[in-house]
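First, the structure itself, so that you have it in front of you.
A protein chain is absent from this complex, but the other protein chains hold their places.
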Amino acid sequence: MLQLDGIHLTLDGFTLRADLSVARSARLAVLGPSGGGKTTLLNVIAGFLRPDAGRVLIDGRDVTGWPVPERPLSMLFQEGNLFPHLGAFDNVALGIAPNLRLGDAGREAVTQALAQVGLGGFGDRRPGDLSGGQRSRVAIARMLLRRKPLALLDEPFAALDPGLRREMLALLDELCRAQGLTLVMVSHDLRDAERLCTDLCLLEDGAISLNGPLAPMLAAPPAALTPWL
Amino acid sequence: MKSPIIATGLALVASMASAQDSVLTVYTYDSFTAEWGPGPVIEEAFEATCDCDLQFIGAGDGAALLSRLQLEGDRTEADVVLGLDTNLVAQARASGLIAEHGITPEGLTMPISWDDPQFLPYDWGYFAFVHGTDLADAPASFRDLAASNLRIVIQDPRSSTPGLGLLMWVKTAYGNEAGEIWEGLADNIVTVTPGWSEAYGLYLDGEADMVLSYTTSPAYHLIAEDDSSHTAAAFDEGHYMQVEVAGIVNTTNEMALARQFMEFMLTPAFQEAIPTTNWMYPAALPASDLPDGFDTLVMPETPLLMPAADARALRDAALEEWLSALSR
Partner (left out) sequence: MAERAQPLGAAHWAGAGVAALVLLAILGPLGAVLWRAEGLSALGPQDHGAIRFTVWQALLSALFSTALAIPVARALARRRFHGRTALIALMGAPFILPVIVAVLGLIAIFGRQGALNAGLAVFGLQGIEIYGLHGIVLAHVFFNLPLAVRLILQGWLAIPAERFRLAATLGFTSRDIARHMERPMLRQVLPGAFLVIFLICTTSFAVALILGGGPRSTTVELAIYQAFRYDFDLGRAALLGLVQVAICVVAGLLVLRVALPAGMGTGLDRPLERFDAQGGWQRAGDMAVIALSAAFLLLPLGAVFLRGVTGVAGLPGSVWQAAERSVVLSLATAALAVVLALPMALLIARGRAKGLLETIGALSIAVSPLVIGTGLFVILRPHVTPGSSALPVTGLVNALTALPFVLRALVPAVEEAEASHGRLARSLGMGGWARLRHVLLPRIRRPLGFGAGLAAAMAMGDLGVITLFATPQSGTLPLEMFRLMGSYRTDDAEAAALLLLGLSLALFWIFDRGGRVNAAT
């Protein structure tokens, strides 16, 4: 589903090298220290950064030169996922209609997406009137509505307390299964990865030092993973 | 550590010495005190004769000078105020701040007689429209000017002394017809500036064909810049005079010294500095003693000057005419 083929990118003295393959409906956790290149990796996949060498393939298509909006993916950021002056409904609706012109079907889909994340009836609330967890749910609802096969998550729940984070991960788990989403999530917490992901890669100093299915790694942790346990 | 102490001591002694000298404080307009103005030359010349310390204090232009004096009232430090013109004299007189000078001026070389008990003139000039010598058909009167397509820059009478001078010029020459003249001039006036400097700058930049200045202005270009391309237009109705005067402030503690300065003002040591520093005619210097170049200047045939008291009485009505003619 997602393939990074000989990616090489130098940015302000930092170099990222990546070869990676994620199967359809797999959920990859990218673990690593701050400054290890996790967000850079996501930015390359999303198209915010163009690699100096190598290819990005999604669904077998080489999207390396594609502009961001044309890539079949959704993204959740650490912060700033919502527009503060728009209500929850409009924030979700932006996922399918950036000009907010929705037909009846569109409106119905937005309402349904909000209901799916447990925010039925909260459509008029602005981000300022929502709790941190509710804001995350709005962002997730938008991601679902977009129905893009690939989702990129850049520590979207880092600011939430552990209880809420568990809740969000469970919600995502459920929804990913329902839509068969392929997911890449950047995290610095192995337990988060455990809750949601099927695969794990470790990114340190711009290079992938470990990569494979998650379960066996947890069963017999390799030395590189020890600090994260 | 010794030398700073000695230096401090010396400075102290020096300041004490100068403190024992009597100090004469003269308020004047800014450009008088400039390095290149008459101030430094005159200060040196007077101090050589008086065994005193002459201090010039600049306070904007002539009008600012008077308001500064009025603002300070009888608390002023000024012993002498120098640089008011005849249009401001009545207001200064009315403030009650000016003493009688008790001097009979001799050797005045102005085209008018002078017998003011409070103010003595030190220089004078004619207001005139200055233009380039390449200007064909220079106007010979306000009516000519109004009928022409020439573009002029003038100064606002509310903020500048030349502006007020022009107002009085038209009023003196035309009396009740002044408003009509202004209406005729309205379409010739490019703009009205706050002061002389801006207007003259605009003229030199080519923004206007003529600027209200003095008949002596071309002398600056001729003498200081060796440039003979400026001249002044002679007007048939006559030219309004600006007479710049000085007076003794009646709160002075240095009456004798102030009087000595007023007398010095009319001696050649002072008067000879005027033409090429203030670019005006000295009030008491024969034409033969003027520097070369002054002989080339336009010399109006009819000097106009409204008596100070009349100038004050007519001023507001004249301003009203000016405003209503130009506000249209």
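Every chain is named by a letter (A and B) in the order it is written, and numbering of its residues begins at 1.
Everything below uses one rule, namely that a contact is a pair of C-beta atoms (placed from the backbone, for glycine too) under 8 Å apart; a residue touches a chain by one contact, two chains touch by 3 or more.
What you are looking at is a predicted structure, and each value in this text was computed from that prediction instead of being measured.
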{"item": "Selected residue (touches chain absent from view) among B:P111, B:G132, B:G184 or B:G201", "value": "B:G201"}
{"item": "Missing-partner contacts on subunit B, residue numbers", "value": "30-31, 33-37, 39, 55-61, 63-64, 66-68, 70-72, 75, 77, 91, 151, 156-159, 164, 186, 189-198, 200-202, 204-208, 217, 220-221, 224, 279, 322-323, 326-327"}
{"item": "Residues of subunit A in contact with the chain not shown", "value": "46-48, 67-71, 73-75, 77-81, 83-86, 94-95, 98-99, 146"}
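Going forward, only the chains that are shown with their structure count from here on.
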{"item": "Centre-to-centre distance between subunit B and subunit A (centres being mean Cα positions), rounded to whole Å", "value": "80"}
